[in-house]
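So that we are looking at the same thing, I have put the structure below in structure tokens.
Of the protein chains in this complex, one is absent; all others appear in place.
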Amino acid sequence: MDRIGPLLVVIPAAPLISAVAIALLAPRLLRGIREFPAFLTIAAFGVSLIASLLLLREVTYHHDHVGPGSPSFERVVRLWTWADARDAYWQRPALPSDDPRAESPIEGGSRDFTIDIALRADALTATMLVMVTFISTLVAVFGMGYMQGDRGFWRFFAYVSLFVFSMTMLVSASNFLLLFVFWEAVGLCSYLLIGFWYGKPSAASAGKKAFLVNRVGDFGFALGLFLIWTTYGTLDFHSSARVRSDDGGSERRILDSLTTVPAGATGVAWGVLSRDAESYRHGAIGLAICLLLLVGACGKSAQFPLHVWLPDAMEGPTPVSALIHAATMVTAGIYMIARCTPLFTASPEAQVVVACVGGFTALLAALIALTQFDLKRVLAYSTVSQLGYMFLALGAGTFAGVTSGMFHLFTHAFFKALLFLGSGSVMHAMGNVIDMRRFGGLRKVMPITHWTFLIGCLALAGLPPFAGFWSKDAILGAVHDRAHALSGAHAAHDATNLAAHGRERADDGGTRVVEPGEGVWTLWTPEQAAGVYQWLYCAALLTAGLTALYTFRAFFMTFYGARQIPPEAGGHAHESPAVMTAPLVVLAVCAVSVGWFLDHSYQSDPSYLPGGRASSGNVLGDFLGYAPQLAGGAIAATRTPGRFHFDVAAISALIALGGIAFAAFLYLEDRREADMASAFLRFHWYRRMLDADSIARIRRWKSVDAVNRWADRLRLGWLARIVGRGVLVVVWVVTVPLILTQFASPYRLSQDKFYFDEIYDWTMVRPLRWIADLCAALDRWVIDGTVNMVGRIPVVTGNLMRSLHIGLLPFYAVSMALGVLVLVLARTLWGS
Amino acid sequence: MNERELLDGYLLLGGLLFAIGLVGFLVRRNLIVMFLCAEMMLQGVAVSLVAWSRFRHNWDGQSMVLFIIAIAACEAAVGLALILALFQRSRTLDVAYWQDLREPGQSRRVDRGVPEERREERIWPRLTPAGVMPREDQDKNKETHRARV
Amino acid sequence: MLTDPRTIAWLGPEIVLIAAATGIVVAGAFLRGSAFATMRIIAAVSILAAGAALRVGEANHWMTTETGEWTGPLVCDPLGFLVRHLALFAGLLLTLMLSRGADERDGTETLGLILFLTVGAMIAARANELVLVFLGLELVSIPTYALLYLGRNDRDGSEASAKYFFLSILSSAFFLYGASFLYGIAGTTWITAPEGIASIRDAVSRDPQPFAMLGLALVVAGLGFKLAAVPFHFYAPDVYQGTNHRNAAILAVMPKVAGLAVLIRLVVMGLPGVRNEVWQLALVLSVLTMTVGNVCALWQTDLRRMMAYSSIAHAGYLLIGIAVGAAAVGDPLPYGGVAASVYYLCVYSVATIGLFAALQSLGDGSRRVDSLDHVAGLGVTDPWKAAALAVFLFSLAGIPPLAGFWGKLTLFTTAIGQALRGESSMTPWFLGLALIAVANATIAAAYYLRVVGYLYFRTPPATSADLPSQSGPAGGLAAFLAAFLAAFLVLAIGLHQGPLAEWADRGERGLRALEPPPAAAVRATGPQHADIADRRGSLREPPE
Partner (left out) sequence: MIAWDQPATWAVVLFAIGLGLMVPNGSMRRRAIGAVVGLASLACFSAAFPVSGPWLDRAVFRILALIAVGSAAASVSMRNAVYAAVWFAICLLGVAGLFLYQGAQFLGVVTVVVYAGAIVVTFLFVIMLAQPTGQMVYDRITWGGEAKILGVGAGALLVAIVTGLLTTDRPPDDRDRVASAIAAWDARTAPSRSDGIAGAEWYLVDARADDGGLRVVLRNDLPPVLLDRLRAALPHELESGDAPLAAAARKQLDIEFLSIEDNVLHPNHVALLGRNLYGRHLISVEIAGTVLLAALVGAIAVAMRARRAERPYEGEAA
């Protein structure tokens, strides 16, 4: 009995049914039963959760029976064929070239455009499904308490159900188009939920912002999909076992819609990510595909250039922030890149870019988070930062990197959801006030929230027994190893490109199969890349410290210090009801335990799994190793026996402790931050800088010295002195202080989010608006005229044609007769 | 007449009948006459078919003519009922009467060059009442009546 | 043939429908007016029974006939199977569309005529013989004349029926005249037949003489009227406008179903000898038709008039597939033109009937929904029906997840495919065809979306007298059911496009199985006569 097919269907179906039922029934028929949407949603999510766990068990069961010959396990359930356009695309045959990268020229011929509605079950999907359904169940329970009394109660649950449906479909989609469709669907749900209180202007504009910024990413994603299709001729992830028989039809099933394709089925394998010869086309096209996919991932996962929407997305209800904007949807980008590992492995430059984006975003967001006063915003930047960690891990490009990224995704979901729900609890109690300066010392008021929030903070900061520690350590270790491997590898990096490119072997059928090896470096050398990774490693360590600092800053400001409760709380600030605290407790338990429960690398020797592959020491990592895109190909070659990086762990833990200590120093008792900042702005340092002593010190600087010496040599000392002094005065006295104090002081920079919104406003929005104005003018006077003229063609033609319909029957008959005769004449005269 | 000549002649005849019917259909305005002309077109088809049937020594053409006659009868049944209904609604058989449905903005075509209608004094014959013997005084102007009949 | 039980099986659905129609008409004469609801249920049930009979009777055969078994005047092949299903489904929806208030008095006659009409479309869908083709087409036309008059008892209704009747008999005459020439060339009325039995296809292939061109053009003219192809389209706007929604639905679908099937069998598959002429003719007609239909539909305010032009434009799209199919006939590779055309016919029919059904369900005995203003703001006042209307309009416009999108996509891709893979002389023609089709699709979107705009972005008329009533109009419920069925189908086909495409594909392959071996085997200047053995009646009788 194979239960994978039904399970895969049940998981998205339950939330979908819930969403439809709520939308149809709740507003009219069941108006009286307020709780109905919540109960229905929780029940549906519960069903999905149970199905996901059963699916996990099924997949694990199959893993135990994976033979040595086929180290991967996947199961594709094709529900039906959605699009089936015959001969939709005519592929030109690739010309034979000397370029060794053109390993497998694609055969010319017509391509069918076939999109199956197909769901897949493999390790990656199962992991994501469990995570998504688990978090969403808890969030739904929490939301029942949190949204109590809201006018849009049913709407909230309808949206959330729709979101969970879309998200489960997204992670279980089996081709890029389906992925894209639900990628958009979760974006839509996110938009709807950010603007949930659409009457509030900031919420509405935040929704718009999220939508627009995501469009940029989706644009890149879509372009990537187009490129994938023209390159590979399919959008399937992996080799589905669809045999395209000669008569084209016998294989296609019509009536038995629920067709389970066995994993080992033979046939023409033409998936993008499959280990098939033609799939590994890399080089420039591969790099372009990867970068375009990265753009998409950046949009959805709020990475550096496109990270600006996520903090604003906190305008939505807090459970939504926990579910969508912390735990699930924003990890879709991570999931997608992990899913596309074979593509990224084939172009290591793209990996470096991914890592750079991740590392930079992590640091940047952490810096911004240091000074925010909005509790949810701190957490939002923290999310951006942690997502950056995950990108960094994926960018490491090794097996350990990808699995550690997924590991961090998994653990992060728990503790970040916990933190958000905790902040929601605080908000609930504080009467929707979220500014940390307006409340404080709540540890007595809300004890459960306090303790669970503490656990979440410890996990986020990455202190040893908690979940975040293990995954963050795995990431740091992976980046560290990658840097070392690259700097060591350049010796092995042979001058002949081919050796690095891949090994050829003839398989049984005699066809040439390329076993891809290490990807090709063309833009820069591995040692340069090693340097990059080294820097990223340092940045990640620094980020770890900053993470601890801002996390505990928020924690101390909220729960410690003088007790302060805003008037909006209405004087009865109290702990949230059980329906809200229970999810907190469950998540806290997870945040404590999930790390050491899954990661055994510290205690076990490198062992071997069935099939003779090295165990990474991480249960999740080993599990993910069965996913087809991680099980073979180049990524499998980087698989090494897992070891625990005690040195890295120690360093990061110490840094985190330092951060916590600094936060305690600044915020534990009284809030010194404000004093420091005001002192900073009180120009003490500036006055000190302007006194004679410091000017003399400046003059002794070597550069100044050098200028002086050059001037002396040219006998222009007098001039140099005058000019130099003048410049010094201008620079130091006027410009720099002004800039530093007003705009570029580190504090202001951080607090104003490094002016990204303003930069975008000035570099993108306003120029675009100017261009738009220009275009509008141009449009109105030039294009519009032309277009109107073109647009008038149908109208004019229509009027002309319409004037034939005069309503007179004989005229119609004459037209028909003459039409016939023209046809006859045309055929008899021209034809003969 | 050899076969080919026979065929050509009949095809020409069929074409002429079809064409005359077509012309009548196109230029006549009386609905019934238009319908008659359509039947005439079918006659042209029938002549052609019979000629081909003879030329090909094949029965199918003649069978087809039978079907054409049957269908023509069907069309006549429905069509004449329809024409009657139209007449009852409009009190005219003029096809140009029916041009209410047309493209918005188009004007109604009016008749051009309508010839003077001859309004001649007509005296219609009257039949003698049947059944009873007419009395002398019942029909005062018997003479004129008889003269006019 | 009489003794062949398969004949009964093959004609089973038609027999069921004719029996039901006769029964309804006869019973209706005695139960005038009082039994309309019962009669409608009987009609619907008989259509369902016919569907069942279709499956039972043909399921055993259509797989085998895919290999090209010749079955005489009634072809038993997947194409006929699909088109008959379509006709039955259309008949079902039309039966449901009858509004009680308007049709009650002539309800039984109307029901019977609709059933007859369905039979006509089913016969035309599978006739392999000129006489039967003609009879099938007439069986569609003649009930239509009466229905047009019965549908709307006012001046416009009378005018519409007059126009349709006279132009239709004119087109019938053209068709017959053309058929007489085809018969004359071949000496037989079989359209296709296997080797050894004379058929029009063989005769025209052997000797593509000028008479064949004349016959071809006249036949295309007759069928062009059924399809409402330019320049035979003139009746459509006036007649649609002058009749009611149900009759407009009949006109928009049934003649097209019958006409397209006949066009495929008689012109595309039956005249491969003049395939160049056929595809050029179809291509020119296609371009003219879709362009005229679309540009005239712009800025129409009468809904049915707009839909008439829309149906003209869709006839143009259908002809794309015909052109491609004709150009590719005889080629070993199936290029899918015919399949695309049939597929498009299905999605177009469902969406169009659904649209008219939704409109019909909006009005009731005391109201009518004719112009765009009547549906303004419907999204607010009646969201369900507005949504259904929007689904149909989007589908007709070809917006992606709906059925119409796939229809257009397959049509356009087949045209491009033909341009790329056909003979090089065809390339510019078919590329141009595809381009014009795409341009037309954008024009079409303009007027469909305009209606959607009226539905959702206009305020409903202020006075309630102008509002279509919402409280269950008499008979409107069944019409709404029809609209709902159609909307469901449009969505289902859009989301699960495979099976229907597969059917259509199978239909085309079934036709190709009947094709003769490549034309090289036949001498180019062979004798033009039908085979003599057949004529003498001694050697080989066609199976009867």
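A, B and C are the chain letters, set down in written order, and residue numbers restart from 1 in every chain.
Keep in mind that, in the parts below, a contact is a pair of C-beta atoms (placed from the backbone, for glycine too) under 8 Å apart; a residue touches a chain by one contact, two chains touch by 3 or more.
Predicted model only: the values in this text are computed from it and were never measured.
Chemist: Missing chain touches which shown chains?
Modeler: Its contacts among the visible chains are A, B, C.
Chemist: Can you say which of C:57, C:157 or C:273 touches the chain missing from this structure?
Modeler: C:157
Chemist: Footprint of the hidden chain on chain A, which residues?
Modeler: 808, 810-811, 814, 817-818, 821, 824-825, 828, 832
Chemist: Provide the residue numbers of chain B that touch the chain removed from this figure.
Modeler: That gives, for chain B, the contact residues 1-6, 8-13, 15-30, 32-33, 35-37, 39-40, 43, 46-47, 50-51, 53-54, 57-60, 62-63, 65-67, 69-78, 80-85, 87-89, 91-96, 109, 111-115, 117-119.
Chemist: Would you write out the residues of chain C that touch the absent chain, in ascending order?
Modeler: 1-2, 7, 11, 18, 21-22, 25, 73-74, 99, 101-102, 106, 109-110, 112-113, 116-117, 119-120, 123, 129, 131-132, 135-136, 138-139, 142-143, 145-147, 149-150, 152-154, 156-157, 189, 207, 209-211, 214, 244, 363-368, 523, 525-529, 532, 535-537, 542, 544
The definition used in the following text is that only the chains that are shown with their structure count from here on.
Chemist: For the pairs B-C and A-B, output the one whose chains share more C-beta pairs in contact.
Modeler: Here the pair linked by more C-beta pairs in contact is B-C.
Chemist: Can you give the whole-Å distance between the Cα centres of chain B and chain C?
Modeler: Each chain reduced to its C-alpha mean, chain B and chain C end up 32 Å apart.
Chemist: For chain B, give me the residues that contact two or more of the other chains.
Modeler: In chain B, the residues touching two or more other chains are 22, 25, 95, 98-103.
Chemist: Would you give the residues of chain C that are in contact with at least 2 other chains, written as numbers and ranges?
Modeler: As it turns out, chain C has residues touching two or more other chains at 162-163, 166, 170, 237-238.
Chemist: Flag every residue of chain B that touches chain A in the complex, lowest number first.
Modeler: Against chain A, chain B makes touches at 22, 25-27, 29, 95-96, 98-103, 105-106, 108-109.
Chemist: In their shared complex, at which residues does chain C touch chain A?
Modeler: Residues of chain C touching chain A: 162-163, 166-167, 170-171, 174, 210, 213-214, 216-218, 220-221, 224-225, 230-232, 234-235, 237-238, 274, 277, 281, 291-292, 294-299, 335-336, 406, 409-410, 413-414, 417, 420-421, 443, 495-499, 501-502, 505-506, 509.
Chemist: Okay, in this complex, where on chain C does chain B touch?
Modeler: 130-131, 134-135, 138, 142, 145-146, 149, 155-156, 158-163, 165-166, 169-170, 172-173, 176-177, 179-181, 183-184, 187-189, 237-239, 241-242, 301-302, 529-530, 535
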